[in-house]
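A single protein chain has been removed from this complex, and every other one stays in its place.
== chain A ==
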Amino acid sequence: MDRLLAKFRAPKTGNPHLVRIQRRDKIIALVTARLRLIVALLFIAGYAWMLILPTIPTETTDKIDENALLPAQINTQWNWDEVHAADRYLDQLEHLRDTNASSAERALYLQTEFLKLGLDASTQSYTFSTVVGDSTGVNAYALLAAPRTPGAEAIIISASWQSRTGEGDGTLNLRGVATVLSMASFVRRYSHWAKDLVFVVSDGYLDGMQAWLSAYHGVSQPNLLADNLDIATSVVWVALNVDYPGHSFSHLGIFHEGLNGRLPNQDLLRSFRRISRQTGGSPVILYDHIDNRDNHKSLGMLGSMLPSWLQTPILSIPQVRKYIYHASNVLQHANYQARGIGSGTHALFHKYRIDAFTMYALPATGPHGFHTLGKVLESTLRTANNMLERLHASLFFYMLTSSDFSLKIGMFLPSVICVSVAMMFHGLGIWTSAGWTQIAATATELEKSKIVVARRIRPTLPVLAIMAMTHAVGAVLFYLVNTSAIATSSFRQVLVGLVIATLPMVLSANPKVASAQQDEDTQATVAVTLKALNICLASTVISILSVLNFSLAASLAVLLGVTLCIPIPSGSSAKWVAYVAYSALGLGWLAIPGEVERMVWGWQMLGVWTCPIVCMIYTPLVLQAVIVCKLT
């Protein structure tokens, strides 16, 4: 340390200003000479941090921040009578399924059953039209007005007709619906409810609940035709979504990611975990990932990716097995969050500031059934009923690595920020060096070895125009993929991608751009300036997005981080390879079967931002790199 300080300390004699300037120059030289190293270290730190996310020592999910919740403190009343009632409802639901009952018939049945219980009940029919297909259905819902209060707040207990298994591929959630019906008949016998209880059985997978919630909150959507709700009550604080697709279940899984990467308050999930363990006696897992650390044969996709001769020695290390288990959870989370579509029907609630999650009964041959699920649901309802105000402590920014452990924002955010800072430094470095040029040594013989540098101007305005143009191309692309002609035809999608990939060639043939490249002594090239600003812009986008949707920002950091920063190869054939590689990176998503359709559906039906972000931010950023490649 003393040696380090001595390096910068002023000598006793001499002009203090000179010393100060020399010290400043020394510090600047120290940083600039090692800029590449600093950038490389930041990149490595960022990516390494992402890799070790599953093993970072985390806080357990035992602590509940909100004292009013008091989870698992009640004696549950749900008993075998209720299980019997649920079984009888299930019989009738199975009958409806076997007779191919229409949506309207099913909703009518549910409404009738709710009415028989003495609840206010009604139905709502809706039609969505999107360019990738229409969907219609009928929701049924009922209200139990709070017996103890004027009902200023409400809790929703919901089940969608289709289970989240296979994300709406037709697996039915009959037992989930039966649980909701039986719960409705159960709760009305008690007078301790301080919140209105709303029971919703939505049609379809996501579409029914989207229509119902839009109508409930008075939000109109141009492509949605839905009835107004006959019964609407107060502000909804919490929603519990039940998904029970199998015959019995072994674990209760938590699905919590909402639209556009939003998460519910973690206190709700922690309460549910405690209730399920202590009251229901059922183990809790994250998603449908069973913690199979005792059985190394089934460590999921990540385990099976290892070559077979490595599996036994590597997987016998407990730390590796733990890492693989946590990493599979983190990857699944990133997948749900980055795609923005959420992980189930609960995803739609978050938009309206309702904390919601899905309790997923993992299909198995046993040992749990209606008895456990009912008890857990009852106790969770009572906990939500205890709330005196909305869950508000800053437990909205977290990442669950398993149902038992979570990462705070400070533990995962820096990984992406490191990458973003590395990009920013690199971009600023290119920008600065673009402002200087080495003049050929015209000096006298005495100074032959000295390199003379001079300032030159950077063509900022033309470069900004090029960048604006790529984003305009992105806007056109967004418009195009949202038309039915493109969204439904993968051939046309690829065609659009190819056309856009040729645009940089057209641009670089433009004489104005070509002329701007001449005279490198007085002006930096368009390519270098564009590269600097492109990297700076990408860095900004990544760091800003990281607060909103960490997984999306992390995906962008992985896709764009190093790829935008590496220097363009000089050989002409290598340049073409780079050109094609960048084009594939930026437009390749158009060629993935079904991807465009999914994104367009998410945007038009649910307002998921993935489609606009990919079209108008991601693709243009890579297009700029393609242009750099062409102009270099």
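The working rule: a residue touches a chain if its C-beta (ideal position, glycine included) is under 8 Å from a C-beta of that chain, and two chains touch if they have at least 3 such contacts; residues count from 1.
Note that contacts and distances are computed from a predicted model.
*Asks:* Per UniProt, what's the omitted chain called: "AP-1 complex subunit gamma", "PIG-U-domain-containing protein", "V-type proton ATPase subunit a" or "Serine/threonine-protein phosphatase"?
*Replies:* So the chain that does not appear here would be "PIG-U-domain-containing protein", according to UniProt.
*Asks:* In the whole complex, not just what's shown, which of A:Ala154, A:Cys536 or A:Cys615 touches the removed chain?
*Replies:* A:Cys536
*Asks:* Could you tell which one of A:Ile74, A:Ala364, A:Leu428 or A:Ala584 touches the chain left off the display?
*Replies:* If we include the chain that is not displayed, A:Leu428 is the one touching it.
*Asks:* Would you indicate which residue among A:Arg262, A:His346, A:Lys531 or A:Lys630 is in contact with the undisplayed chain?
*Replies:* A:Arg262
*Asks:* Which residues does chain A use to touch the chain missing from this display?
*Replies:* Within chain A, the residues that touch the unshown chain are 17, 20-21, 262-263, 353, 390, 392, 394, 396-397, 424, 428, 431, 452, 461, 533, 536-537, 540, 543-544, 547-548.
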